[in-house]
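To start, I am sharing the structure in question, which I have written as structure tokens.
One protein chain omitted, others in place.
Labels for the chains are A, B and C, by order of writing; each one numbers its residues from 1.
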Amino acid sequence: MTDPQAVADAIGATDQSATLLGMTVTSVGPGRATVTMTVRPDMNNGHGVCHGGVLFTLADQAMSYACNSYNQRTMAVGADINFVRPGQVGATLTATAIEVTQQGRSGVYDATIVDQDGELIAVFRGRVRRVGGEIVEN
Amino acid sequence: MTDPQAVADAIGATDQSATLLGMTVTSVGPGRATVTMTVRPDMNNGHGVCHGGVLFTLADQAMSYACNSYNQRTMAVGADINFVRPGQVGATLTATAIEVTQQGRSGVYDATIVDQDGELIAVFRGRVRRVGGEIVEN
Amino acid sequence: MTDPQAVADAIGATDQSATLLGMTVTSVGPGRATVTMTVRPDMNNGHGVCHGGVLFTLADQAMSYACNSYNQRTMAVGADINFVRPGQVGATLTATAIEVTQQGRSGVYDATIVDQDGELIAVFRGRVRRVGGEIVEN
Partner (left out) sequence: MTDPQAVADAIGATDQSATLLGMTVTSVGPGRATVTMTVRPDMNNGHGVCHGGVLFTLADQAMSYACNSYNQRTMAVGADINFVRPGQVGATLTATAIEVTQQGRSGVYDATIVDQDGELIAVFRGRVRRVGGEIVEN
């Protein structure tokens, strides 16, 4: 099996959205990944809290690295998120994604976002599909 | 009733995420809003297409302006999205959100994202809740 | 193209759940179907209203007949539902499902449930996948 970290490095090499939003993959393994991000003022919506879409992006990012960890190119086909608490500027958020099931080409992953105090910010459940091909050529 | 455009302007005045992602509210009315965004290279994920989270953010943005159009402060509590086609760099995406139902403080909104050719990119269904207070003081 | 009604008749011939819950397909066309059901006392949950699962079943039934209308065997892979108002005993509920998108083997369908007064009871969005094979052999 290709090392999940090698796959993450290959994806990360061309992942410009990670730079835009300051998202860092801090851990990756078979079917799992952890991504962190600090909420910046420019992520705030018109209500003065982190845009829900940015929270979704963080969770989706963790899922993406988790579901591609097997070195089979995999894309999100959809996801559901529940927002539990707002993300505040300066908060360091951690999204942890784990595989719930992988049946043939279809998979389901859960991602949970907590802040630096361990408070739950959002829960995310995504749906993925393997589209063929590898990330790292063997 | 407060003019929906006045509400949108008030939200937009402090909406920094709109600047970060180049999102423009092009139309707003009672329970509806349209937001556009052009996909930039720095929105791409490691697969070379627009991050699904950025697509979600665009749809969520349209919902936010739509559900706040009644001048009652309203927050997203969750949402589901299905990705239909990838968003390509340079594409001009338009998200249109409409109210499906508003029952007491709870509402459901649909947002659809299409590209400049009218091709469907994603469908989004969000859940909102009025949290009390107004956007524009009367 | 095989007549959608012929497909619906073929599915209906072995559909025992329709009998169990008194669900009748009243209309079917390409990518759409309408199913009705009257809420019976034995559908009530412990709160004295129609079980949300029975409402889901009605919406899912409409989607199933809609997505199989092209005579390509199609199964639900998932769905999301929002409950808007409770279903009361004696109410005649109508679920109308329409195709939102069909891309390759994957599709998204919306189903809306209203009662005899046109009041919105629930909104459902389902995800389907064509699994190969036909319903009616040609």
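Note that in this section a contact is a pair of C-beta atoms (placed from the backbone, for glycine too) under 8 Å apart; a residue touches a chain by one contact, two chains touch by 3 or more.
As the structure is a prediction and not an experimental result, all values here were calculated from the model.
The residue from A:Ala6, A:Val84 or A:Ile98 that touches the chain not shown here is A:Val84. In the complete complex, the residue from B:Asp15, B:Asp60, B:Asp80 or B:Glu99 that touches the missing chain is B:Asp80. Even with one chain removed from view, chain C keeps its contact list with that chain: residues 10-20, 41-48, 51-54, 56-61, 64, 73, 75-83, 86.
One chain of the complex is left out; on chain B, the residues touching it are 77-78, 80, 106, 127. Contacts to the hidden chain, counted on chain A, fall at residues 80, 82, 84-85, 100-101, 103, 108, 120, 123, 125, 127.
In this text, only the chains that are shown with their structure count from here on.
Chain centres computed from CA atoms place C at the largest separation from chain A. Here the CA centre of chain A is 21 Å from the CA centre of chain B. The mean-CA centres of chain A and chain C are about 34 angstrom from one another, to the nearest whole unit.
Contacts with at least two other chains are made by residues 77-78, 80 of chain A.
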